[in-house]
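All protein chains but one are shown in place.
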Amino acid sequence: MIGYLKGPGRVWVGLALGAVVLFVLAPSVLSDFRLMLLGKYLCFAMVAVGIGLAWGRGGMLVLGQGVFFGLGAYLMAMHLKLSDAGPGKAPDFMLLYGSGVVPFWWEPFRSPVVTLVAILLLPAAIATVLGLAIFRRRVKGAYFAILSQALAAAFAILLIGQQTTTGGTNGLNGFRGFLGYNLFDPVNKQLIFSIAAAVLLAMLLLTWHLYRSRYGELLVAVRDQEERVRFLGYNPANIKLVAYAIAAAMAGVAGALFVPIAGIISPADVGVVPSIAFIIGVAIGGRNTLLGPVLGTILVAYAQTTLSEQFPGFWTYFQGALLILVIAFLPGGLASLWTVVKRGRRPGPPSAAPMAAAAADPALASEQKVSI
Amino acid sequence: MLELVDISAGYGPTDVLHGISMVVPDNSVYAVMGHNGAGKTTLLKTVMGLISPRSGRILLDGEDITRTKPHQRVARGMAYVPQGQVSFGQLTTFENLQLVADGRNNGRAKIEEMFHLFPALEMYQTRSAGLLSGGQRQQLSIARALITEPELIILDEPTEGIQPSVVAEIEELIVSLSKTGLSVLLVEQHVGFALTASAEYAVMASGRVTSRGSGGQAAIESVVAAMSI
Amino acid sequence: MDVVVGQLFAGLSQGSILILIALGLALTFGQMGVINMAHGEFIMAGAYTAYVMQGILGDAGISLLIAIPMGFLIGGVMGVILEAVLIRHMYGRPLDTLLVTWGVSLILQQLARDIFGAPNVDVGSPSWLQGSVEVGGVALASARLFILALAIACVAALSAIIRFTSLGRRVRAVVQNRELAETVGISTRRTDRLTFFIGSGLAGVAGVALTLLGSTGPTLGTNYIVDAFLVVVVGGIGQIRGALIAAFVLGLLQSVFQYSTTASMAKVLLLIAIVIFLQVRPQGIFSVRTRSLA
Amino acid sequence: MAIRTDYLEVRGLTVSFDGFKAVDAVDLTVYQSDLRFLIGPNGAGKTTIIDALTGLVGATGSAKFGATELIGRKSHQIARLGVGRSFQTASVFTELSVLQNLDIAAGAKRSPLALLGVRRGIPDIVSKALETISLTAEVNKPAGVLSHGQKQWLEIGMLLVQDSQVLLLDEPVAGMSADEREQTGQLLKQVGADRTVIIVEHDMEFMRRFADSVTVLHGGKVLSEGSVAQVQADPRVQEVYLGRANATPDLAEAMEPADNPADESAPSPRAKV
Partner (left out) sequence: GGSKVGSDTAAANTSSCVKTDGDTIKIGFLNSRSGTMAISENTVYAALAMAKDEINAAGGVNGKQLEVVAEDGASEPTIFAEKAQKLISSDCVAAVFGGWTSASRKAMLPVFEGANSLLYYPVQYEGLEASKNIFYTGATTNQQIIPALDYLKEKGVKSLFLVGSDYVFPRTANKEIKAYADANGIEIKGEEYTPLGSTDFATIVNKVKGAKADAVFNTLNGDSNVAFFKEYTNAGLKAATMPVVSVSIAEEEVQGIGAANLKDQLTAWNYYQTLDTPVNKKFVSDFKAKYGADRVTSDPMEAAYTSLYLWKATAEKAKSFAVPDIQAAAGGVSFEAPEGTVTINGDNHHIAKTALIGQIQPDGLIKTIWSSDQAIEPDPFLKTYPWAAGLGG
């Protein structure tokens, strides 16, 4: 869209603004606890950026991102556990519940480098294999959504079943250090927060570029008329695969950063419910925009924290109602709210309204993308 | 039969029709012509109730039906053959017909009648309509409309995609229908045929009626002139 | 030998439960394209109906027999309300219905908690369903036999309706093309509501049946919803006979896996089996062919 | 582009659906710069032939373009081999702009890296196509708001930028008005000069005006083949397809009801104005 031609400047301004907020403002005004909380939200937001790409642009309702989030998180947690235990030794929980022998597939993750590479590649690789199996056979739409959801359920069950090697329901926690730094030290906490913030901004930049690239256009084409694209000489499976793998990689990295920030990862963070929670944030923020998913996710996570502090039962109603209202009546998400208000009309279907608006009013489109 | 009073309509934010008025008389064909995108289909959809007009009224036999639902209009004797050979693809040909014959006492006989009219449909009656060829689907669409024994039939380019010999039959059919007490609102690109068959015509451009008159061969020249502006 | 027959029966029984919970979905998801995550909560509502009926009537036998039609009614009415308030704004957006109904499901669960209390409640089985029937030296739980029969009855009734009645034709027509259906004289609003009524009603019936096997609580439906969708997916969307076969095959497989591995592993293996199956038949056991590009 | 001498050679093409042979041992040879019209009754198997040639339905027999066998390949591979098609109902990407539609169509052979890049300006091939299909003014409009006819032009434009050597067009002028048909016909003549083109149409007027050769299909088999005149004169074609009335141009007027004799100067009833 033409709007993008004007976009770059604004996006850079937006990113700079985001950087100031995250690197300067947040650490100085927030307590350690709140900063770490925000850090967690940022991790969720990374998953959301990926979902925005796969779902908003690619039309693949990824209901199982918890799997990739979990993969990244467990990889990181395994490394932290091993390095806490010390060279050649087994993590505490293995001594407690198992034989105390470190399984062979844990061993490579003693190395921080292997761990890092695995975090970057493994979720994407698994997504690629899965994607090949699914997209090549033209499983799509609701089929894909349900399958990916079942996948999340199976992954959580698998983790729970392996008490002695994955910590079972307990998950992995009680990490003391992160790459040699003491995790209890506030300075190091701030450092980790900054890493998360930087990664999120980098992901936004990457996604923004993807959206305006030819690939981004192609992805929309595949979303809307997959079969037609086939007759132009593309294999839609591969196009979807790329978005799915990138989304998986983002979720994986998010999971990996979540672990030192939250200090724990457990199957409850990776199953069906958390996977849907990711989607909720994206839907509420606006699946079709760049920043919508990020802001929506942070908003929802924040609301959850504060509202459930005050009214535990009420939160469930609130979350349910929010989801219903936004998806049913404002499918473009909150990002489309002011467009709708401004135009004084009912929002169209999710794909049509914001895109059409963006196409018709380029200034508007790029505006949406930088307003942090 | 049908009277449109100052109808304006459109999709979402875009306006397509601007103050259309016309009267479709009893027992005759009323032809609507116009270039692509003139708003013909939009007009028919509005008449059928698929789009609610922003302003104006639609009267059927003097009764205001502006706010009624499409299926209620069907119950009042309207039938619609949409543009583009649409059918219920996953129902068989027979079920497509049965669907509208249900609850009519002479339903079965009506279906037979249609089979007589369109032998291809009888041949492929157990095939899913979605597997029929384009033209076969169009025949099915027309048959489905006729089964309801409408008083007013609305046809949107009914001969598009149909083989010439069948086109001729359909054209004959339309003419003969209008003689048996049926009103026809016909959108047609084939000016020659449209005017031959019709008692009255209107030409549309950009959502407005730009010229109108009584049909017949004599009108061809003025219509051609009206349309080539 | 006893164990083999026992497992076979367990598999069939599991299959009958799966088909019972998936049948309504085969209608609302398969036929209408609505991914109703609140289907699980309709099941829950059916179960609570049985609980309430038992509270009112006391006798477990009579209350069960009355609870089945009541469960159908309650589930159905809830479905109609859902359809009228939300779903009808969302036809053609299947993925969005998934999320909206997920929201509904959250709310209904919390509502159940607030109405019936968080702890699970128990619905007693009538005396004639307690214990088991000896067949060739193997004890088959009467409650499970009853559910098997109920499931078969429901499948037969539903397929007959969909295939042979004018209602069935209308339902199928509306699913495929709402606009066209209106213009051939079908009231889509009424048809939608009726379809949803039947589909959700079946969920209610499933809920009543489930009280015979387990406890009734706010999360009853959540436990089944994913399985139910998998049945529909494997069966082929819109295919009742597909769902039927899928349910029994999955039930038997699950029983085999469970016996030879662990319950957790069985779930994982089952999913792997499904993914492999979809490699062979991506559109499910039965699929509808069309020429359209969509 | 170098003139290519490849041609399309179809031998014994058969498509059956549950035993029903929709296309039955069809032989078809189409050379470059020979605008071939494929006509025949509804359900004759015209669309199915196109489906088979583009991998949408499975088929037996052979269909070679140059030395390459098309049957058995996947749709996207066939498209890459230079065989493009349009659909009986226009299918463009309604949410993307005209430019984006064309750019995507032009890009199947781009490297992954190029795909990840941002389009700068309008590629030459696209702007040329835009002119050819007269959509230059609409370049930034979402394709969804185009009129029916414009959408069909856009589809043809997409085939052009796709650099297809074989164009399979399923009723490309359906629903167009006469002047649009004329333009489209000219366009097809122009692009067909160095390409192999098959056009499925029911509009006889259009066929007479632009066809170089015609193949008539009936019941999945080739019924007749030859020039427009030859085919029109074939009584079997008149019988199953044209109807007596449409057999020849001169007979067209005979279709008019007898009580309403044709005016010499009036366009033929089949003409769309």
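As written, the chains take the letters A, B, C and D, and residue 1 is the first residue of each chain.
Here is the rule we use: contacts are C-beta pairs under 8 Å (C-beta built on N, C-alpha and C of every residue); 3 or more make two chains touch, one makes a residue touch a chain.
Computed from a prediction, not measured in an experiment: that's the story for all the values here.
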Margin query: Quick check: which displayed chains does the absent chain contact?
Written below: A, C
Item checked: Contacting the left-out chain in the complete assembly, out of A:111, A:128 or A:163 -> A:163
Check: Contacts of chain C with the missing chain: which residues?
Finding: 2-3, 6-7, 9-10, 13-14, 113, 118-125, 130-132, 139, 141-144, 210, 212-215, 217, 219, 223, 254-255, 258-259, 262-264, 267
Next item on the list: Since one chain isn't shown, list which residues of chain A touch it in the complete complex.
Entry: 31-34, 36-37, 40, 92-93, 95-98, 100, 157, 160-161, 163, 168-171, 173-177, 182-186, 262-266, 268-269, 305, 308-309, 312-313, 315-316
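Quick note on the criterion: only the chains that are shown with their structure count from here on.
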Next item on the list: Look at the interfaces B-C and A-C and say which one is made up of more C-beta pairs in contact.
Entry: A-C
Checklist line | Chain centre separation (chain A, chain C; CA means) in Å | finding: 32
Item checked: Averaged-CA centre spacing for the pair chain D and chain C, given as whole angstrom -> 48
Notebook entry, point to check: Can you give the whole-Å distance between the Cα centres of chain A and chain D?
Noted result: 45
Next item on the list: Identify all positions of chain D at which a residue touches two or more other chains, and write them in rising order.
Entry: 47, 87, 91
Note to self: Can you pull out the residues of chain C that are in contact with at least two other chains?
What the structure shows: 291, 293
Item checked: Residues on chain A engaged by chain C in the complex (per definition of touch) -> 59, 61, 63, 133-134, 137-139, 141-143, 145-147, 149-151, 153-154, 157-158, 160-161, 225, 227-228, 272, 276, 279-280, 283, 313, 316-317, 319-324, 327-329, 331, 349-350
Notebook entry, point to check: Which bits of chain D are touching chain A when the two form their complex?
Noted result: 54, 74-77, 79-80, 84-85, 87, 91-97, 100-101, 103-105, 107-110, 114-119, 140-142, 144, 158, 162
Next item on the list: Give every residue of chain C touching chain A within the complex, in rising order.
Entry: 29, 33, 35, 86, 89-90, 92-96, 98-100, 102-107, 109-110, 113-114, 226, 229-230, 233, 237, 262, 264-265, 267-268, 271-272, 274-275, 278-279, 282, 293-294
